[in-house]
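What you see is the complex with one protein chain gone and the rest in place.
Here the chain labels run A and B in written order, and each chain numbers its own residues starting at 1.
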Amino acid sequence: MGNPILFIILAVIAVAAALMMITSRNAVHAALFLIVNFMTVAVFYLLLKAPFVAMVQVTVYAGAIMVLFLFVIMLLGAEKLQGVNYRTLFGRVVIGLLGLALIVTFALALLGVFGPAGVEAATIPPLDADPAALGIRLFEAYVLPFQITAVLLLVAAIGVVVLRPRNKGEKAE
Amino acid sequence: MNAFGLIPLILVFPAIGFLFNALVGRRFVETNRSVGEKWSGWVASLMALSAFVIALLQLFSLVANHYHAEVVTLFDWIRVGNFHVPWAFQIDTLSVTMMLVVTGVGSLIHIYAIGYMHGDKDFSRFFAYLNLFLFFMLILVTGNNYLMLFVGWEGVGLCSFLLIGFWFDRTDAKGEAMNANAARKAFVANRVGDLAMILAMCLTFWTFGSLNFEPVFESAVEMFAHGEMVEFGLFSATLGQVLTAITALFLMGAAGKSAQIPLYIWLPDAMAGPTPVSALIHAATMVTSGIYLIVRSNVLFELVRASDTFIIGSLTSPDLVAYIGAATALLAGLIAFTQFDIKKVLAYSTVSQLGFMIAAAGMGAYVAAMFHLVTHAFFKALLFLSSGSVIHGMEHGHHELHAHGHGGGGHDDHHADDHFDPQDMRTMGGLRHKMPITFAVYMIGTLALAGIFPLAGFWSKDEILAHASTNSGVSFTVVNIMLTLAAFCTAFYMGRQIKMVFFGEPRHDAAAHAHESAPLMTTPLIILAILSVLGGLLNFPFFSEAAYKAASAAHDYGINLALEHWLEHSIAAFELTAAGVIKLPKTPTWVQYNVAGISTALAVIALLAAVFGVYGSRPRTAHERDPLQSTPIWWFAILPINTLVMSGIIPLFNRLADWLGHKLDGAFWHDFFHERLIRDNFVGFAKFSADVLDQLGVDGLVNGSARVTRRFADLIRTTQTGNVSGYALGVFIGVITLVVYFFLQTN
Partner (left out) sequence: MEVTIEWYIALSTILFTLGALGVLLRRNAIVIFMSIELMLNSANLLLVAFARQFGDLDGQVMVFFVMTVAAAEVAVGLALIVAIFRSRRSINIDEVNTLKG
């Protein structure tokens, strides 16, 4: 499942990028850090022998979606709208403790505090998923969900059109 | 080669007709009145005729199939646990007989209705209902299980309601919506019977584990042979007791649908509907479904007779059926004496004749019941349609009168015009010259109904009477006497009716201006008249015992007893009697001359007494009293033969008929029992429910719960801050809680 050193380097980059994203005051910077995070996750996908998902991650997520984010941020000029837009100190402490609680819970679980971890090392031959296999799976077992996502995207497209900003004098239906 | 596979079409055709008239018919009629009416009416009629053709094909297929019943399963309808009901058609001689009557008479009435309903504002709605009725009636008679029968049963009840209330916006002099009320009354009275039907079906399924005809009858016979008990959890009952309950409930259901005591009260009111409806639904087909039900369930009734299970004393449930039928026949026959509405006379006559059929079925004369059902469908449909023709003529005469009245003036009955009732026989008279065809067919129908040789009614009614007299037993004797008296009444009130309608002088200007109806209406009348004359051939008896024995030995019955040999194949009681399991009361197969002689003589006397005696010269005007009510003495001189008998009986009899008609039926049964006792208590209870239970109890509960909900909502709405971050925090805490919970849970 990958080289440990490579994993640690990538993990550090990913966590750092995520941290920077949630703390940066400028929304454009946050978006750029998120792209960094997505890229590292894409590399993780490659390490996990999932090349198709990795490519989709780069093109769709890092590419299309994040570009859309940046576009909206710049359209609205929203990058500097709020100065210090954090919570109160008390709020921050409470939220931080909650986050810590989640991480600690998982850490305890991984350390086997709740009992032996249910995850055994793979007895199944490791998966070598080429895009063709994924495509066959998608269009055989999951063809109906696939069709439904198509409808979902259509609905989303229509929704966006309906939500479009109107000119003055043009009345909402 | 058979056409059993075509049976679903018998439902499809009326359904098409219904959809056509329900969906587009109105537009047709509204766009172009004359063309639209043709389309609407003829599509409906053609669909009825097509169904008739299908029924004929079934007849031929059955003959080719050596009369063996065929079940055509269309699909599984209900399958829950061991409750399995298919949607299947039972094609046997009994159901085909019903199909032929329903579609055959139905088609003629459809065609007649095109003429009768001409110009009605809801022309296409009428035909939509008629086709819907055919659809449900055919479900009723073709189903191979009680549940399908019940679907049709409810469906025809609905159509009956819709058609009685067809002119629901018409009001009477007092401004009451009488047609809507009549429709409601019919519906409610039918519901009582329907409840009994549902209970009977529940009991049938509990006992036999099925609702399909064949399995029910087979397991009934088997259980009877083994003397099995039926377990009800807390107690158990013998098969005879259970079957008594089932058959009594069936009788109750039949009493509702076929207008028997005590539920007959709806049928006379049902005459508020258009006359073709009265002919089709309330004379020829729907009201006979109760008889069909009993004949179909003949095995159950005969098993009760064979098991010697008594309701009270030595009264078995088939005896009860016979008594109810005979009592209804007699009571309704007497009530018909005092009616002035041309259709009400026929309505009570129908109740009476249905009583004959029910009585026949109760006596085990299933073939005779069906025979009378078929012939009655012919001549009663004929009579109703002819009366429709008379009413039509009277209405037109009235309109004509109005149109001319303005110029001519001087009519002294203008005060009566506002309340002119085209159905009141007292305003008629002398119509035989104005409406010759109607008169001729009406005479044929009257003679057939009165049971005059050799018309259809003679053979079928006599078969019932002969059956009653052939068998010995208290119930047979009593029923025999009651039915003979009822037959006398039949002839008398029919004589009274033709006398009042067709003879004498017109008693109203409308009658003077009446004229014959269109050929579209008279043609079906002529066809029905021919059937009423020849209907007896369906089950022509032998003329002597010797002739029967000879034919029986040669196994060649010719045209004699055709219906009996035809129905034998689906009335399992015959087969079971041959096998010695049960003992069906024996049916006479040759003419019983003494019975036939007595009944014919009585019918002739009654007719003569009515036509030349009581109603010899009166009534002349609309305001004159019915001679029956004023007890004339002078007419005895005209008929010296029966003076002796009549002088003693007539005054008494008049009182009795008057008492039955006005006091028992009108004042007591209709007004006191149904109106005061049942309706008023019901209305009172409804008022109590509405004002007290509903306002305080139910509303209090509902409003109270609303108030509680509101308080609680006020309390918890404070958490709905509209602050998204707050919500997110809540979700996050929930996630952590769930994660911890799952980790703790896994080990």
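Brief remarks on what is shown
Note that in this section a contact is a pair of C-beta atoms (placed from the backbone, for glycine too) under 8 Å apart; a residue touches a chain by one contact, two chains touch by 3 or more.
As the structure is a prediction and not an experimental result, all values here were calculated from the model.
Contact with the undisplayed chain is limited, among B:Ser34, B:Asn82, B:Asn723 or B:Gln745, to B:Asn723.
By the touch definition given at the top, subunit A reaches the unshown chain through residues 1-4, 7, 11, 14-15, 18-19, 21-22, 27, 30-31, 34, 37-38, 41, 44-45, 48-50, 52-53, 56-57, 60-61, 64-65, 68-69, 72-73, 75-76, 78, 81-82, 85-87, 92, 95-96, 98-99, 102-103, 106-107, 110, 117, 119, 121-122, 124-127, 129, 133-134, 137-138, 141-142, 145, 149, 152-153, 155-157, 159-160, 163-165.
Across the interface with the omitted chain, subunit B contributes residues 717-725, 728-729, 732, 735.
Operating definition for what follows: only the chains that are shown with their structure count from here on.
Computed from the mean C-alpha positions, the centre of subunit A lies at a distance of 75 Å from the centre of subunit B. Residues 87, 95, 98, 101-102, 105-106, 108-109, 114-116, 118 of subunit A are the ones touching subunit B in the complex.
Residue ranges on subunit B touching subunit A, taken from their complex, read 725, 729, 732-733, 735-736, 739-740, 743-744, 746-747.
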